[in-house]
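Okay, structure first, notes after.
Yeah, one chain of the complex is gone here, protein chain that is, but the others are all in their spots.
Going by the order they are written in, the chains are A, B and C; count residues from 1 in each one.
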Amino acid sequence: MTLDLEHFLTVGALLFSLGLVIALSKRNAVGVLMGIELMLNAVNLTLIAFSRFGASEQPIAGHVFVSFVITVAAAEAAVALAMAVSIYRTRETVEVDQLDLLRL
Amino acid sequence: MDGAGVGIAFWALAFVTLGAAGGVMVSRNLLHAVLLLIVTFIGVAGFFVLLSAEFIAMAQIVIYVGAIAVLMLFAIVLTPRTIRDNSETAMVGPAILLGIALGTVFLFVIYDTEWAVVASDPALSAEDLGKALLSTWVLPFEIASVLLTAALVGAIMLVRTSEEEAEDDA
Amino acid sequence: MSEIVQSEPFVMNIGPQHPSTHGVFRVKATVDGERIIDAEMVIGYLHRSMEKLAEERTYTQNIPFTDRTDYLSSMSNNLGYCLAVEKLADIEVPERGQAIRVIMAELQRVASHCMGAGAFANDTGAWQTPIMWFMREREKILDIFEMTSGARLTCNYMRIGGVAFDLPESFEEEVRAFIPAMRQTIDDGEGLLSGNEIFIARARNVAVVPHEMAINASLSGPMLRGSGVAWDIRKADPYCGYEQYDFEIPIGYQGDAYDRFIIRIEEMRQSLKIVEQALDGLPGGPHSTEVPLALRPPAGEAYARIESPRGELGYYLVSDEGPSPYRFHIRPPSLINLTVLREMTVGGSIADAIVALGSIDIVVGEIDR
Partner (left out) sequence: MGPLVTDHWYDLRDLSNISREILEGIDKVAPSEVAYIVAPVLGFVAFFLIFVLPSQLIVGVYGERRIIGRMQARRGPNRVGPFGLLQPIADAIKLLQKEALTPKTADRAIMWAAPIFFVAPAVLLFATIPFGPRMIFADIPVALIYFIAISALPVLAAFMAGWGSNNKYSLYGAMRVVAMSVSYEVPLVLSLLAVVVFSSTMSLQGIVLFQADVNLWLVFMMPLAFLIYFISVSAELNRTPTDIAEAESEIVAGYLTEYSGMKWGLFYGMDIGYALAASAFAATVFLGGWSMWGLEEWVPPWMIFIAKTHLFYFVFIWTRGTLPRLRIDQLMAFAWKFLLPLAVFNLFLVSLERLLWVENDIGDGIVFAFAAGNLVASAAAAYLWARLLGYRPERIPTKPRLVREAGGYVPVEGQTGGGE
């Protein structure tokens, strides 16, 4: 059976919606971050699929954009987890729905 | 992209990746969730290999599995046992509905539009990526390095305890 | 703002069953991450109540007990006990007996330091290699002991008033063959470890005992000399004719684990020097004076101390003119050296605590008696 764009896009779409559900429904901050990472991965997958199948004069653009998404995802994960740890230090909880006060 | 092997590989990877992603949603223990997330990352790296983007696949494993997953493990270990369960908030119902709705919209768009598809594989190698990064996209490349440094310093500043600061001032 | 919560410390057992506690000895360490906040020592796993048992036996029957307190240096223990009884009963030991006792005590010091330095190298991670070299030489010493006293480890060789048997004919030739091989092994061990950057990084400035704390805690042996205090019973209060022999005492610079290691290595060389001198001038004559089996020393008390490989080993005897001592007490250098373990380890990491414990070179038999 020959693989084409639709196959990869469906996997990307399913992964993205699953990531969204996880990000919205998890109680623990690390769980929310996992959802976000999943969504970013789904985006990477669709980008590479388009770069492989799509008709464009510069197919390498997909790869470049994915490498930037990976860099930003790494930086964002670092800062988000640092925040989670420091919030845990001061509030003894990382439950997302308990962190609703703006002042410490 | 034909041949029996590639088809089998695609369906196997799809099953593993989406199964693991579902596991992240369902599993009760947060650590199991992170390990299943790692399996998802490896699955996505497998997809990149299927799409003949080897360098991105390897980068994905080095950075996502090697660094971000380890970061999450550290975060879980540093926030001790009380919050180890992976339970959902009250918003789980609407979240699932929104997810399903968004999924159907995506699938409709995918199968409805006529994609301008080119059958031949542009066979992009790491060399092309390197040349592209350092020729047309050199500015975002430099900004990305600045971003990484900022994130590094920011993360360290956030997590430093008072004694470490006192240590440095003394 | 609520008090900032640290990762909560938990109690960790460097328990009785642990590869590097040199015996059945336990440290309850309260640990925060790698740092040790508080260390509480638990001893007594090897308590055999020797001091009580000794009160029912005659003076000669107590000698085998002393072998089993510090099972790594039984000759030194015998010597200490016999000196105490001789002081109590005012018995004279002939020249030859004293010289043999010095040779045996110094050979025992070399064997014990082989074990101490080797185990310390193990604790810093130089897995098995240095200890295997030292063990190979220690075996030769134990063979020599077996040749003279009949037993390798718990020799029970010394008697009140001298030694049990005279030296066998091949003794001198065996010891003279052994000494150059031992010197070569000491140089190899020192070459492998002392100059090694990783060993220095692991042992220098670790478990530092300043000289005031060493003196106040009445430490003795390599622990005291490590902090730069030049104190050795063989020089300060000579016994068995130590004043005739020419040897030096090695002392350290900062009192850290590294100093104690190089001191033990140097002490082995000095002991070999003493053994050679003793062998050269070995006097003739009887090896011990006749002492009645049921010795009844006059009422009174006596305290004799010797420089055992671990420090000042003292025997305190009280006699009520009965055949067995009224009170028999041992001053265990390992236990007293152990009291500073808490100051040495608190604040450091677990790896340093293990190195600190290794540098004290304890023997649990002597601690728990």
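The criterion applied here is as follows: a contact is a pair of C-beta atoms (placed from the backbone, for glycine too) under 8 Å apart; a residue touches a chain by one contact, two chains touch by 3 or more.
Quantities reported herein were computed from a predicted structural model and do not represent experimental measurements.
Across the complete structure, the visible chains that the omitted chain touches are B, C.
In the complete assembly, the contact with the undisplayed chain comes from B:Val77, out of B:Ala12, B:Val26, B:Val77 or B:Leu134.
The hidden chain makes contact, of the residues C:Pro250, C:Pro309 or C:Gly365, with C:Pro250. Contact with the undisplayed chain is limited, among C:Thr30, C:Gln61 or C:Asn196, to C:Asn196.
Which of C:His211, C:Arg296, C:His329 or C:Arg342 touches the hidden chain is settled by the complete complex: it is C:His211. Where subunit C meets the missing chain, the touching residues are 10, 12, 18-20, 34, 121-129, 132-133, 136, 190, 192-202, 204-205, 211, 215, 225, 227-232, 235-236, 248-254, 259, 262-263, 266, 349-352, 354. Residue positions on subunit B in contact with the hidden chain: 4-5, 29, 31-32, 35, 38, 54-55, 58-59, 61-62, 65-67, 69-70, 73-74, 77, 125-126, in rising order.
Just so we're on the same page, only the chains that are shown with their structure count from here on.
In this assembly, the C-alpha centroid of subunit B lies 61 Å from the C-alpha centroid of subunit C. With each centre defined as the average position of its C-alpha atoms, the distance from subunit A to subunit C rounds to 64 Å.
Between subunit A and subunit B the centroid-to-centroid distance comes to 6 Å (mean Cα coordinates, whole Å). Listed for subunit C are residues 4, 6, each touching two or more other chains.
Residues of subunit B in contact with two or more other chains: 78, 161.
Across the complex, subunit B meets subunit A through its residues 1-2, 6-7, 10, 14, 17-18, 21-22, 24-25, 30, 33-34, 37, 40-41, 44, 47-48, 50-53, 55-56, 59-60, 63-64, 67-68, 71-72, 74-76, 78-79, 82-83, 85-92, 94-96, 98-100, 102-103, 106-107, 110-111, 115-118, 121-122, 124, 128-129, 132-133, 136-137, 140, 144, 147-148, 150-152, 154-156, 158-159, 161. Listed in rising order, the residues of subunit A touching subunit B in the complex are 1-11, 13-22, 24-28, 30-31, 33-34, 37-38, 41, 44-45, 48-49, 51-55, 58-61, 63-64, 66-68, 70-79, 81-86, 88-89, 92-97.
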